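See structure below.
Complex shown without one protein chain; remaining protein chains in place.
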Amino acid sequence: MADTLVKATGIEVVYGARRRFGRSTAGGNKVLHGIDIHIDRHETVGIVGESGSGKSTLGRALLGLTKVTKGSINFDGVDITRLTESRIIPLRRRMQMIFQDPMSSLNPRHSIRRILTEPLLFHGVATDKGDAERRVRRFFDRIALPSSCLDRAPHELSGGQRQRIGIARAALLEPDFVLADEIVSGLDASTQAQTLNLLKGLTREMGLAMAFISHDLSVIRSVCDRVYVMRYGSIVEHGRCDDIFTSPRDLYTQLLIDAIPLPRIDPGWLNRGRIDDATAVAATI
Amino acid sequence: MIAMALLKRLTTTAGTLAGVAVVVFVLLRIVPGDPVAMMISPGASASDIAVLRAHYGLDGSLLSQFGLWLQSIFHGDLGVSISLRRNVLEVLLERLPATLELCIAALEFAVLFGGTVAVVGTIWRNSWVGELIDAVNGLLLAVPDFVWALAFALFFGVLWPVLPLSGRLDPSAGSGMVTPFFWAESLLRLRFDVFADLSRHLVMPVLALSLPLAAVIARVLKDALIEAMAQDYVLLAQLKGMSRLRLVLQEALSNAIGPTLALTGVQFTFLVGGTVITERIFAYPGIGNMAIDAVINRDLPLIQGLVLVFAVIFIAVNMLVDLLQLVFNPRLRHG
Amino acid sequence: MTNSILSISDLSARSELDHRLILRGVSIGVAPGETMGLVGESGAGKSTIAKALLGILPRTVRITSGRIVFDGRDLRNLPERELNQIFGDQIALIPQDPLTALNPGRRIEGQLTDGLRLRRNLPWRQARLRALELLDEVQIRDPERVMRAFPHELSGGMRQRILIAAAFALEPKLIIADEPTTALDVTVQKQVLRLMRHLQASHHTAIVFVTHDIGVVAQICDRVTLLFEGRVVESGTTAEILAAPKQPYTKALIAAGPRYDRPETGLQPVPDSVINMLRADIIASDGRSSNG
Partner (left out) sequence: MDEAVSLAPPTKAVQSHSPRWRRQLKVLMSEPKVAGAGGFILLLALVALLAPLISPHDPLDQDLMLSALPPAGFDGAERGHLLGTDNLGRDVLSRLIFGTRITLIVAVVAAGLAALIGTTLGLLAGWYRGLVDGSISRLVEIWMSFPPVLLSILLVAVIGSGVTSVIAAIAIIDWTRFCRVIRAETMAQAQQDYVLAARAVGYPRLYILLREILPNIMPVLLALVSLEMGIAVIVEGILSFVGLSVSSDTPTWGGMIAEGRQYIHQTWWVLAAPLAALFATVLCFNQLGEGLRRALDPVLRR
């Protein structure tokens, strides 16, 4: 498994556990129940699940941004689970993140120039300010953004522009691994398509490995090679997209796929797969 | 669930009280110079000083002094006031009711006036009425009780002398009140002559204390109401045929009170603190007025007693606010 | 549209803030008991139409021309008193976000019975019984407990069912469903869509279903009206629109969304050429109407 880049084994995360002298006692709700997941180099892996499935928490745990209460995370052979902050910094450059809400993920008081050039200087990807500026301008041509944006503040740009700035911030650091957390939900079909095509192009050109989190199976199918299906903090099924979508083994996955309304006339769809409402009710209260 | 929240609140309150006790004890001990020297009246003999030192155990270690001091407080022995030559607790209990009546009257007026302004400002928020309320409220927020008190004294006391400038009751009215709670007692015993006179004395100090609180309530409650009015559930209620007033009172108010309570609590403690200067301006015989004299006369036991009383009031107010939060916010109750 | 319950003709609306046209001569007809889909990307004007039908247009939006005939009466020149009998009574709303559409500070019972008591002045006991029936009808297992519950104790799907029950409570002739399932998980969405279709059949209520998801339209709507920046691009039965769309924009919009059953075809953004052609047409017609 030489080409495995990110590997997580038996991860558990508990929110709100009251910590007594470092040991987390009982209490608090367990959000992830023993997750095993791996992502190989240059591979795009989907993580899909409905709200409350824990997919976002898993994503942040993979990047070491959320403390894991049990299990370990390995990035390119290094166990980063309990690394101190200072020792994880060099690795940070190689694993980046793109956010769902372009408005709140860019610092409102920083100019776009500062948001994009500072990380390059911090990690030494660029030798000096001029080098950083050149890299950013070259990248702007690639993602069709006018370089006059550099002097603007985030709230002076459109939603689509801000989303591309978010992608640029991650890609400019030339990482090996990118986490995309629900980056297209809430966008119109057209802008969604533009953004996903841009991202697919970049991952191919830069040979990035990507974990793509979404609640939308159709988006997952058109972007990812493999997919993990999650429900209530556990993985119910995983495999190549072609296998999962044509012959799903797990009942919940079937339910999830069948629940997607397709833009074609399908009279039977509405009444197919009547799961007993009791289970739905019990599960959700 | 509520019991657990209460228990947690009690422990933090105990912690705060302990902290307050330590601060008061230390504050009065770090005073430059010998604490006793501060406490003795001029011309006291050497033996008096020795007695005082022994009484406060000043010869023992700081810790034992603190222990001794705490014990005495638990037994209600706050020491003897130097300037008044009377038991501190007794004096406090005698004058506290006057201040409490003043503060409660101010609170009632502030809640009524501030609440009404907030509701009216919300209903007509898109008209000139709304803008006018905002502008006037902006000014009110800037005027502290100190400025109000002096402005009233100037206007009602001098230029248009309608109200008495000082005191709590005209000696001529002949109170004949038994309890120190004159205002409440005169009402209960239907002594309207006394009640009227008391009220005339109370108008200016109550207004001076309550207007700043009313301005805060009006501003905070109106912002919370307007935010609630923008929610879908108010739109649905409107579609059910509710009148604008009922929309505000039934739909928005229940959710707007929660956030407003916290700020009103803090602001009310400032109001109680404000009695120190407001009572002084109107020579109103409450504990606030007495506090300034205590400080000027360096009457340490009395100062200690006053600071503790104020602290207890503040902590009680904060606890009351937390309990009310539980009442008004079902989500907190169910956790 | 001879026996239509709702007939909007040539409706135009303008924003007071920047004086731009939001609706440009929209005409839509809805038959009793029929579900009409209003589809379009954000900014197409579908939500403005929905608000106009409920009389809750924001103060800054003004209808400049056109007629809205509901149940034979033109809403634009009815007295205020009569309009109040229609909005929220004969025309009801199913809102989008169940999290903000129920009052967090009040139990469910009050929010369900208010409409019955205010609009039908049912006594308190009778309104409570009717509310329990409604909860049963929307397949809620334990109506008594739900009546006493506060919104934060219930799931999103459960809350949306309650809102649907509230909408059908007054037996309206027309329901405006404003993106009712957008905020829900896809499994919950399917249950809610199934419930709406079932209730529509038993109450034969017309529904104007506003959404940006063409998949949902395909499964739930009898007819569809596609909007682009305030103008009707195409309108017809769902089968016609999906099988043989006449306008290039319609074809492009259907193809834009990703599809799990045909991964290679999806992700084609609407080409700029199609958008520019539409816009040129709009500017031309704006020119005609403003000096016409």
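Think of it as A, B and C in the order they're written, each chain with its own count starting at 1.
Keep in mind that, in the parts below, a contact is a pair of C-beta atoms (placed from the backbone, for glycine too) under 8 Å apart; a residue touches a chain by one contact, two chains touch by 3 or more.
None of the values given here were measured: they were computed from a predicted structure.
Undergrad: In the full complex, which of A:82, A:155 or A:249 touches the chain missing from this view?
TA: A:155
Undergrad: So one chain is hidden, and I want to know which residue out of A:37, A:68, A:97 or A:259 touches that hidden chain in the complete assembly.
TA: Checking each option in A:37, A:68, A:97 or A:259, the one touching the absent chain turns out to be A:97.
Undergrad: Tell me which residue among C:47, C:205, C:235 or C:250 touches the hidden chain in the full complex.
TA: C:47
Undergrad: Among C:34, C:137, C:179 or C:213, choose the residue that contacts the chain missing from this document, as touch is defined above.
TA: C:179
Undergrad: Sort through B:147, B:162, B:245 or B:323 and give me the one touching the missing partner chain.
TA: Touching the chain that is not displayed is residue B:147.
Undergrad: Please output the residues of subunit B touching the missing chain, sorted low to high.
TA: Touch set of subunit B with respect to the missing chain: 12, 15-16, 19-20, 23, 27, 31-32, 138-139, 141-144, 146-147, 150-151, 153-154, 157-159, 165, 266, 269-270, 272-274, 276-277, 280-281, 288, 291-292, 295-296, 298, 303, 306-307, 310-311, 314-315, 318.
Undergrad: Quickly run down the residues of subunit A that touch the omitted chain.
TA: Against the left-out chain, subunit A lists 60, 63, 65, 85-86, 88-90, 92-93, 95-97, 99-101, 104-111, 119, 122-123, 146, 148-149, 151-153, 155-158, 160-161, 169, 173.
Everything that follows uses one rule, which is that only the chains that are shown with their structure count from here on.
Undergrad: Which of line, ring, star, complete and other names the graph you get from chains that touch?
TA: Drawn as a graph, the chains make an open path, so a line.
Undergrad: Mind checking the centre-to-centre distance between subunit A and subunit B? Centres are C-alpha means, answer in whole Å.
TA: A distance of 53 Å separates the two centres.
Undergrad: Find the geometric centre of each of subunit A and subunit C from their Cα atoms only, then give the gap between the two centres in Å, rounded to an integer.
TA: Comparing mean C-alpha positions, subunit C is 33 Å from subunit A.
Undergrad: Please list all residues of subunit C that touch 2 or more other chains.
TA: Expected reply: 153.
Undergrad: Could you tell me which residues belong to subunit B and also touch two or more other chains?
TA: Answer for subunit B, listing residues that touch two or more other chains: there are none.
Undergrad: Give every residue of subunit C touching subunit B within the complex, in rising order.
TA: My answer: residues 54, 56, 59, 84, 87-89, 92-93, 95-97, 100-106, 111, 114-115, 118-119, 150, 152-153, 163, 166.
Undergrad: Please name which positions on subunit C make contact with subunit A in the complex.
TA: 41-42, 139-142, 153-158, 185-191, 193-194, 197, 212-220, 238-239, 242-243, 253-254, 256-261, 263, 266-270
Undergrad: Would you pull the subunit B residues touching subunit C in the complex into a rising list?
TA: 126, 231-242, 251, 254-255, 328-331, 334
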